[in-house]
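A single protein chain has been omitted from the complex, and every remaining protein chain is retained in its original position.
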Amino acid sequence: MQAASSIGTSLDFFLFVSFALFTIGAIGAMTRKNMIVLLMCIELMLNAVNLMLVTFSTYYGNGDAQIFVFFTMVVAAAEATVGLSIIIMAYRNLKSIDIDMYNQLKN
Amino acid sequence: MDSIVILFISGLVGLFAGMQKKPLLSIIIGSIGLIGAGLAAYFKGSYISPLSSYEAYVPTQGLIVILLCTVTLLAILGGYKRYAADNEHTGDYLALILFSLCGAILMAQPNDLMLFFIGLEILSIPIYVLVGIEKGSSRSAEAAVKYFFTGSFASAIILFGIALLYGATGSFQLIEIQSNLAIGIWQSPMAIIGSLFLLAGFTFKIGAVPFHFWGPDVYDGASNAVLMYMATVVKIAGIYALVNVFGQVFRDSYGFWIDLVSLIIVLSMFYGYITAWKQISFRRLIAYSSIANAGLMIFALADTHNSNLFLFVAAYAFATIALVVINSIVNDDTDSLVNWEGIAWRHPLIGIALVISLFSLAGIPPFAGFFGKFSLLWAAVPHVPYTAILALIASVIGAFVYLRLMMSALKKPSVVVRSPLSLEQSLVLSLTSIAAIGALYFI
Amino acid sequence: MAKDLTLLLLLALPLLGFAVNGLFGKNLPKIMVGSLATGVVFAAFLLATTLFSGLHGTQIVHLFNIIDFDQLQINASFQIDALSVWMTLIITGIGSLIHLFSMGYMSHDEGYHKFFTYLNLFIFSMLLLVLGSNYFVLFFGWEGVGMCSYLLISFHYNDAQKGLANSLAGRKAFIMNRIGDVGLLLALFMLLGQFNTLEFLQIGAAVQQNTALQGGAMFFITLSLFIAATGKSAQIPLFTWLPDAMAGPTPVSALIHAATMVTAGIYLTVRSNFLFELAPFTKDIMLYVGLATTLFAAFMALRQNDIKKVLAYSTVSQLGLMFVALGFGAYTVALFHVTTHAFFKALLFLGSGSVIHGMHEEQDIRKMGGLAKLMPVTHFTFLIGTMAISGIPFLSGFFSKDEIMAQALHHNSFAYVVLVIAVTMTAIYMFRLYFLTFHGAFRGGEALKSKVHESGLSMTLPLVLLAVLSIFGGLLNLPGLFFKGAAHWFDHYLSHSTFGLSEVHNVHLDFNTSIGLMLFASAVAIGVMIWAYLNYAKRGALAKEDTALSGWERLSAQKLYVDEIYHAAFVKPLLALSHFIGKVVDIQILRNGIYALADGILHSANLTRKWQTGFLSSYLFWMIFGLITFIAYYILKLSVWH
Partner (left out) sequence: MALILLPLVFGMIAWFIPGNISRIFGLIASTVALAWSIIAVSYFEPNEHLLVDFGLRFVRFSVDSLGFTMILLTNAVFFLVFLSNFNTSIVHEKRFTALALLMQFGLLGLFTTNTILGFYIFWELTLLPIFLILYWFGAFDKPRALLQFFLYTLVGSLAMLLSVIGLMHLTNQQTYDALLAADLQSLGNTSILLMGGFLLAFAVKIPLFPFHTWQAETYTKAPTAGTMLLSAIMLKMALFGLLKWVLPIFDGNATDFWRWPVITLGLVGIIYGAVIAIRQQNLKTLFAYASLSHLGLIAAALMLQNGDTNLISVVQIVNHSIVSIGLFLAAGIIENRLGTQQLDQLGGIAKVAPHFGFWFAVLTFVSLSVPFTAGFIGEFFLIKALFNAHTFTGILASTTLVLGAVYMLKAYQVPMFGPTKVNSFQDLHWSELTVFAILSIAAIYLGLAPHCITDFVAHSLTQPTH
């Protein structure tokens, strides 16, 4: 496979980037308090995965992964909408989007 | 496939019929859709899946679909009171449930990771909405928020795992993945880490330690009606997906992950049952007991050839639904175990169903739960004997939880209040009880 | 009538009386109940006499199988031979007299029918004991009589002040008997192990065939048998129940605790003589236990002030005497003394019963005195009994004791000396009792004195009959030096058709020795009588108050403190142990241990639920943590798995 050889050298680089993105997203989701930011972090994680998928698909030279990426985007979009609406509803109830406010359910 | 189609169509129809603001109409449509889907799956019989070589192990897709449809039917019947309460949206709720059921069916029998992921999302997203169904209540909102974020976080993890697997094998087709792995790519850390990430995702879906955290809070915040659906269908779909993927595709690496799985089992059972002991809210109690039961379900992985998961999940689902229905009778808005005092005296059917379901959950003969547990352990004991012993010890603790619940429920109150059962509730209760006893004949 | 039928009828009659009185006794008039009970026993006595007259050889009457295994049969079968028939005669004969006596004695008791029910049941069990042809049936009777004795001792259980004491006495008797029974049980086990049968005759035959059994096995078997005997026959160390057993009505003391039941131990030994013959060591033990018992019991009797207690200790002492005889292997002699003792001790007890009856339940001799004039018949018969027991010449006791002394003198002079002391003490306390009761001035106060009366015919008639027996009982077994023909009739009678006894031969002293022996014995007895007469009747010495007792007297009055010692040595520790185990081990350690375990597990929930903090970020953190653990697991596993 030519494609593979052309990208092969820098495969690790792409993978590293997507790993880094994923980790950043995860850590962000873990540390940040603002729901919107949380949502963004999770989107970031998804996109990291997308990047990785694309990388692999060029590496293998077959297109399934890229199709998958489109699905993932759609899913991400759907999640974003649902998530935002949930956030709005939550805001209506607690007048705050700081997730630390949301801990009446525990133990 | 056609069951999914039927479900989808009936969902749509229900959605539009919902505008009529006639709850009865929508429930009828929903039930028809579910029954139709079940029948379709039944007549379709066992279709030849790519994994057909393991059909002995995985029950035919038909069976799972029938189970899922039945459970959902019971769930929507049991929750009908709640849904009918605001007839603005009855149709929407039912439609959401039907849609997510399509996702569940897609997810439970994956032969393609892409399809699996989409099924997962189709299953999850409507539930995010359903959890937040109580617009007024902050608890419901919080539950929705927690479920949404943890859930999408988990799907990101699963996605990552899928990507890694793809990277290792270059395909999303499970059958191909397996064949590729079989030729020794197992040495590659990428594949293993990918599979581990997948495992994490599954564990999250069925809510086992250490990915169980969403469980109690979300169950607590959600309404009884949603709980009936969520506590059962999601788990069934998740565990079957897990069993299919790991029991089949990663079977060659059994020796690698079985210890981790055993660890998960033991942790979940002990944590679930022990923590359930101190709960004061019924839904949290059910949540923790479902964590423990998730642990038990994973036993199906111990023997990748002739494990019989079906009986157990069915028993679990029926018992849970019956209990939640009973809970919805006393705890419609509140949710506290105090109200369970003497609940069995309100109606004989309640008493019978309650005792049967609790004993079935506790795994005491001659109820379905015992045979489910038995068939799981039967397959597991030769492979992971020590895990089985620990699991049994844990289930003693579990029996304590259920027995205490039963004792408070059976306590004869000073003045006996009779509370009438609505038609569909009594239907659900009697069906579940009959199923729990009738299991005797299916073994 | 065929013998087996006779025998069955003999057994059935008391049972019939028991059943009838037990079921309908409450509704029947007292006279019917009493006469029925007495009648059946007397009828049994008549039947026994027919058996006696028609006796030749040994005959087995087989009733039915109790246990029927491949290698083990146990039958309910009975044996007719000299020994069993003789015991039957004693039991039914004396039994019927005592029944007759009780009709008068118990006439005012509300438990009248119950009393006779128990008595008949006792007679039945006693007959089982002596008639059984194997140790199993014997054991049936053995425990049966124990049960009846329990019931009868604690007969007045709801008496206002003494009720509790009575029932406790009964319990004590039952438990001590049970200890003996365990001995018998073990003996039975060993016999089964050795011979795989319990039939007397079969065991005897087996014993005679192979002599290999001598030594260890025999020693343990006979030792356990002897333990059983000590339980029933109130020997050291198990004798303390008998004095307490006097809590029962006096006829009971006469029948059970003097004439019949307590001699079961002697019967058992005689019955298994062929075993004891092979275990000389056991016989020595028996000898010395008997000596100790007879000595100490006589000593304790010296300063008792309860008329029945004196007789009780004298019974113990006499039983000890019999065991001495058995220890010498003189079985017939022992049995002879059993017979005579049955006569005069029954007589004495009934006499005391008559006294108590006349004195309105007063048993303390310090409150009596001068009764000779008030109740002449009782006095006369009691005097005869006293003389008989203390060995005044030519009364029954004289002969039977003399035989034992003769054996002692021949075998073991030390034993002889001890016996002389014991016999002397016997004479002393008996005459003390007699004189204090019937002579001197009445000490019970005028109010009582006016009410004192001679008992009715139903009570005096047995007394007279027994007195006659006590006088002439000696004729049964006259020593060889007079009338050669009639001499030793009893020995021959027994040894001819009782298994094993034909092998055993008593020593017969030469003329001079025995004459000397008799003269000495009579001299002692008469001397004591005269001394006692002078001391108590003439000088009017009285029984001292407890406070005034000197050292040895207090020792005797306090029965050598044996009860206290037993209580401190056995009862207290057992109770303490029970308390300790019950409270500490069982509750504190075991049960609370389980509770603690369960609570520990369940309360750990308080920790685990803290994990569910409720903060989303912590949930996410733990999910990441889980992922990292997964990967860490992978890294750990790498080495193992590749």
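A, B and C are the chain letters, set down in written order, and residue numbers restart from 1 in every chain.
By our rule, a contact is a pair of C-beta atoms (placed from the backbone, for glycine too) under 8 Å apart; a residue touches a chain by one contact, two chains touch by 3 or more.
Model, not experiment: these values are computed from the prediction.
A.B. asks: Quick one: which shown chains sit in contact with the chain that's not drawn?
C.D. replies: B, C
A.B. asks: Any idea which of B:V249, B:A388 or B:A436 touches the chain not displayed?
C.D. replies: B:A388
A.B. asks: Sort through C:F18, C:F122, C:F174 or C:Y267 and give me the one touching the missing partner chain.
C.D. replies: Hidden-chain contact among the options goes to C:F174.
A.B. asks: Pick from C:I31, C:V417 or C:L575: which residue touches the chain that isn't shown?
C.D. replies: C:L575
A.B. asks: Just the residue numbers, please: which parts of subunit B touch the chain that's not shown?
C.D. replies: The missing chain touches subunit B at positions 348, 355, 359, 364-366, 370, 374, 377-378, 381-382, 388-389, 392-393, 395-396, 399-400, 403-404, 407, 410, 412, 440-441, 443.
A.B. asks: Pick out the residues on subunit C that sit against the missing chain.
C.D. replies: So the residues of subunit C touching the missing chain come out as 64-69, 72, 76, 139-140, 143-144, 146-147, 150, 154, 157-158, 160, 163-164, 166-168, 171, 174-175, 178-179, 181-182, 185-186, 188-189, 192-193, 574-575, 577-579, 581-582, 586, 590-591, 594-595, 598.
The rule is simple: only the chains that are shown with their structure count from here on.
A.B. asks: Looking at which chains touch, is this a line, ring, star, complete or other?
C.D. replies: Looks like everything touches everything, fully connected.
A.B. asks: Would you mind checking which pair of chains has the most C-beta pairs in contact?
C.D. replies: A-B
A.B. asks: Averaged over CA atoms, how far is the centre of subunit A from the centre of subunit B? Could you give it in whole Å?
C.D. replies: Using C-alpha averages as centres, the distance is 27 Å.
A.B. asks: Touching two or more other chains, which residues of subunit A qualify?
C.D. replies: Correct list: 26, 29, 38, 99, 102-106.
A.B. asks: Could you pull out the residues of subunit B that touch at least 2 other chains?
C.D. replies: Residue numbers touching two or more other chains: 145-146, 149, 153, 216-217.
A.B. asks: In the complex, go through subunit B and note every residue touching subunit C.
C.D. replies: Subunit B reaches subunit C through residues 145-146, 149-150, 153-154, 157, 187, 189, 192-193, 196-197, 199-200, 203-204, 210-211, 213-214, 216-217, 255-256, 259-260, 263, 271, 274-279, 397, 400.
A.B. asks: Which residues of subunit A touch subunit B in their complex?
C.D. replies: Residues in contact with subunit B: 15, 22, 25-26, 29, 35, 38-39, 42, 45-46, 48-49, 52-53, 55-56, 59-60, 62, 64-65, 67-68, 71-72, 75, 78-79, 82-83, 85-87, 89-90, 92-94, 99, 102-106.
A.B. asks: Within their complex, state which residues of subunit B touch subunit A.
C.D. replies: Residues 114, 117-118, 121, 125, 128-129, 132, 135-139, 141-146, 148-149, 152-153, 155-156, 159-160, 162-164, 166-167, 170-172, 216-217, 220-221.
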